[in-house]
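Report on the structure given below.
Removed from the display is one protein chain of the complex; every other protein chain stays in position.
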Amino acid sequence: MREITYAEAINEAMSEEMRRDENVIFLGEDIGVYGGAFGVSRGMLEEFGEERVLDTPITELAIVGAAAGAAMTGLRPVAELMFSDFITFAMDPLVNQAAKTRFQFGGQASVPMVLRAPGGSGTGAAEQHSQSLEAWVCHVPGLKVVIPSTPYDAKGLLKTAIRDNNPVVFLEQKLLYRTRGEVPEPGNDYTIPLGVADIKKEGNDLTIITYGRMVQRSLEVAENFESEAVDIEVIDIRSLVPLDKECLIRSAKKTGKVVIVHEACRTGGYGGELSSVIVDSEAFFYLDAPVKRVAGLDVPIPYNPGLEAQVVPTVDSISTAVRELL
Amino acid sequence: MREITYAEAINEAMSEEMRRDENVIFLGEDIGVYGGAFGVSRGMLEEFGEERVLDTPITELAIVGAAAGAAMTGLRPVAELMFSDFITFAMDPLVNQAAKTRFQFGGQASVPMVLRAPGGSGTGAAEQHSQSLEAWVCHVPGLKVVIPSTPYDAKGLLKTAIRDNNPVVFLEQKLLYRTRGEVPEPGNDYTIPLGVADIKKEGNDLTIITYGRMVQRSLEVAENFESEAVDIEVIDIRSLVPLDKECLIRSAKKTGKVVIVHEACRTGGYGGELSSVIVDSEAFFYLDAPVKRVAGLDVPIPYNPGLEAQVVPTVDSISTAVRELL
Amino acid sequence: MKISREKHLDMYLKMVQTRKFEEKAAKLFVQGKVHGTAHFCIGEEATGIGVCSALENEDYILQTHRGHNQGIGKNMDINRMMAEFLGKETGYCKGKGGCMHIADFSKGSLGANGIVGGGIPLAVGAALSQKYKKKDNITVGFFGDGAANEGSFHEALNLASVWKLPVLFVCTNNYYAMSTHVNKSMNIDDISIRAESYGMKGLAIDGNDVIKVYEETIKAKKYVKEHGPMLLVLNTYRWMGHSKSDAQVYRTKDEVNEWKLKCPVKRYNKYLLKEGIASADELAALDSKAAQDIENAVEYAENSPEPQIDNILDDVYAD
Partner (left out) sequence: MKISREKHLDMYLKMVQTRKFEEKAAKLFVQGKVHGTAHFCIGEEATGIGVCSALENEDYILQTHRGHNQGIGKNMDINRMMAEFLGKETGYCKGKGGCMHIADFSKGSLGANGIVGGGIPLAVGAALSQKYKKKDNITVGFFGDGAANEGSFHEALNLASVWKLPVLFVCTNNYYAMSTHVNKSMNIDDISIRAESYGMKGLAIDGNDVIKVYEETIKAKKYVKEHGPMLLVLNTYRWMGHSKSDAQVYRTKDEVNEWKLKCPVKRYNKYLLKEGIASADELAALDSKAAQDIENAVEYAENSPEPQIDNILDDVYAD
C-alpha cells in the first residue's frame, strides 16, 4: 500500500468529504493560502475556493461559535484551531453551546461539526503551545473526542467524524504530522467507526492502554520486552468518547496487569477515567497488580528540549512501570 | 458555637482578609450594591468601598485576566464568577496565563489570586448554569482547587486560599449557600491548610470519598447503614489539588472497599483521578472489591426538577453502590 | 412604509400575549409551580415583536434569556412555551431546557441562551449557512446591553463583517445588566457606535415604538442582504427585577415609573385607536383573546405529563 503522512491523511479525509458533500466547509486561521500552520490544508483553497475554505481573523471563539451556528442550520463545518491550547478561548461555544444544543432544545437540532486541533509537546513551542487538553473535552456530555495515532486511523476516523451528526473534537498530534504510514488509495472510501479501540499488538502478559503519540512509544516498549519473553498487549483507544470499554475490560481480564500511558499531565488526565473503567468492572477480580498510570508530570511543558523530553512518558519511564508490575 | 450560613462564612472570610491585608481586593459582576447573585457579598461594598469591591461589566475573560495581572503586581485579588459555568469564557487567563506565569518565567513572579465560582445543580437553572467543572481546573498544573462542604470549611479554606501565593480556584456549591453550620466567632482567625482531607465520619467497613454537596448526602447514607451495622467512613477531600493522597490510601487500606461520589458527570470526572490514586498505590493489595464511582450521568443538567434530581447521585444510588460492595 | 391592518393587529396581539404570558408566569412562581428562575421582558415587548414581525419564517433568530417577546414574535406556539416553562414533556424542549432555552427550529428560532453573549457567534454561523446556500434570508442575533461587553460580541461582529454575512445584530438596550447601569459598564452613550469598529452600519432607535422597530427592521433586512451585517440598538427598559429574586436597590422607583409611562403596549394601543386602524372594541377583544390564550396555555401545560428519566440519554447525542 502507498504511504502518506499523517498530515496528508487528514488533508485527504477533509478533501474527499468536501468532494462528497457540499455541505462540508472548512474554516480557521491561515488555512487558505498559508495552508495551515502545519501545512495540513495545503492545496485545499485552490481546489475548493474561498467559499468553502474560509480563512478567519484570529478569533477562536467566533470560529467555534460560527461553526456551531452553521452546523445547526444545515452545514457540516470542520473548524481548525491552530494549536489545541487556544481552545481556552473557545470553550463557551464548544461546551455551553455546541455540546448542549441538542439536549437542551429537546432534540430539535443536531450540531454536526468537527473541531480539529493539534496537541502535544516536543516542538519546543513551550507552555502555551504544547498542552494535551483532551481530558477537558472528554468531560463534556454531547461531545465526542478522537485522537488518531496513525495516518490510516487519522483518515478513517476524520471521515467518520465529519459524517457524525454531533460535535466531534478531533485532536491531532503535532509530532505525528510528518510521520508516514500505509493508507489505501484515495478512491477507497474507508471509514473507521468511533468507539472502537484498536489492538495494535496482541499480548498475554500485560496490557498497555494508550492513544496518540504514545502509541508508537508503547509499541517500542512492547517490542523491547519481547526479548525478555514478556508479551505485552498494546491498545490504542483512538476514540476517547465514546470509549470501547469492553475492549479494555477484556484485555485487563486476559493479562491481569494494566499500564495506562498518556502525554497529558497525570492529575485529572484521562488515564484516571481509563483506570476507573477497568477497576470498577468485573476485570477488578482478574487484576494481579495495581493499575499504573504513566503520564506527563504535573508541570507546564518547558521550552528547553532536554526538559521538554523528560516531562512526558519516555520509553524508559514506561518500561520502568511495566517492570514494576511483572 | 454560633451557626452561620455557608454564604455568610464566605463573606466573613473575604471581609476578614480584606481588613487584615489591604492588598486584598474583590472584583466581579454585580458584587457591589446587588451583593452578588447569591447574596454572598452583601454589605461588603458598604464596608470596603468601590476601590476594593469592584463591580465589573459582563466580562469574565477580563475579570480573570485583570485579577491575574493585578496578582502579578502586588495585589491579592479575589475574583468572582457568577456561575462556574461561565469559566468557559475565562479559561485563557486562568490556564494559559495565571497558572503558567510563575513556571514559564522561571519563578520570577507569583500570582496570588482566588477565583471564586459557584457550581452544581439543583436550582432549576438548567444546562448552562448547573455544571460541576472542577475536573478541568484540577488538570492544570499551577492551579490549586478547593471545594468546601460546610460553613466552617468554607471560611477556613477561603482564608487560606486568599493567603496562598498561587492561583486558587475556589468552587462553591450553590445549594449549600443557605445551609448553616458552626463557625467560630469572627475574631477567631482560624485557617485550614490546603491538601488536608477531612474524615467527616470514621468507619471500618467501607470508605466513601467525596466532596462538596455530596458530603452531606454521603453522610446520610453512612448513617442509614449504621442500622445495618455497616460502619462507613466518609472522607471529604475538600482540597482537590493538592490532594491528600495519604488519607485516601490509608482509609482504603483500612476498609478495603471504596465508593467515590461526586456530582459532576462520570466520564472524565475527578472520580477517575481519586480511583486511580488508590488503585495505583499499595492500597490495591488491600482492596476487596472494585472501586466504585457514583457520579452524575453523562448528560447535561436538565431543567425539569424531577429529572434534575435524578441525574446526580442520590441517597438511593449511593446506597445501591455501597450495597454492591458489601 | 405601509403596514397592513392585519400586521398591526397581529403585532398588537403578540405584544399583549407576551405581557400576559409573563404576568402569568410570574404568578406561577409565586404559587411555587415553577422552580428555577425566569427573566421577564415586560416593558420591552416592542423590541422582539417589532423585529420578528419583520422577518420570514426562514429567517433565523438567536434569542436571549429575556426573550419571550422574541419567541412569540417568531410565531412560537404559546402552549409549548408555557409547557416548557413548567418543565413538561410537551414543552418545546421536552422539559429539559426551561424558559432560558426555549427554541423552535421549525419557526427559525435557534434558541434562547443562558450564556450572556453566547448566541451572538451562533448567529454568525447561521448567517454563514444562509449565504453559503444562497438563501434570500437573514439571521437576527439578539443580545443585551450587558452582552455588548463580552468578547463574543466583538468577535462575532467582526467576523460577520469580514465575511459580509446577512446578520442583523439587535441589541436590546434596557440600560441595565442585572444591577449594572450602562454608564458603569461602558464609557459611551450610544451603543450603536460600536458598529464602526467593524466598518459596519449602526443605528439606535426608540425600542418602545413597535412601528419604528418594525420599519427599521424591514429596512435593515434589505440592507443586510445587500451589504452585510448591521447593528441595531433598541433602547427600552425592563420593568421587573432582573430575575425572580431582585430587590432592585440599584434603581429608583421613580425611574421605573417614568418608564412605565412609556409602556409600549399602551402606546401602540393608543396609536391604533388614534389612526383608526382598530376600534376600542377590537383591541379589547384582542386583549381578551391574549388573556384566554395564556389561560389555555397554562391549562395545556398543567395537564401535560412530566418527562420521565428513562429516556434521559435520548438527546445527548444525535444518531
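Letters A, B and C mark the chains in the order given here, with residues in each chain numbered from 1 onward.
FYI, a residue touches a chain if its C-beta (ideal position, glycine included) is under 8 Å from a C-beta of that chain, and two chains touch if they have at least 3 such contacts.
Model, not experiment: these values are computed from the prediction.
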Of B:Met18, B:Ile31, B:Met72 or B:Ala161, the residue touching the omitted chain is B:Met72
Residues of subunit B (touch criterion as defined above) contacting the omitted chain: 25, 51, 54, 56-57, 59, 61-75, 77, 89, 92-93, 96-97, 101-112, 141-142, 144, 165-166
Quickly run down the residues of subunit A that touch the omitted chain. 29-30, 32-34, 37, 55, 57-61, 85-86, 88-89, 123-129, 297-300, 302-307, 310-311
Touching residues (missing chain, whole complex) on subunit C: 149-155, 158, 161-162, 184-188, 193-194, 196-200
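The working rule: only the chains that are shown with their structure count from here on.
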Of all other chains, the one whose Cα centre sits farthest from subunit C: A
Distance between chain centroids, defined by C-alpha means - subunit A, subunit B (Å): 30
Between subunit A and subunit C, tell me the centre distance in angstrom, where each centre is the average of that chain's C-alpha atoms. 40
Please set out, as single numbers or ranges, the residues of subunit B touching at least two other chains. 85, 88-89, 126-128, 297-300, 302
Out of subunit C, which residues touch more than one other chain, so two or more? 93, 95-97, 101, 113-115, 118, 151-152, 316
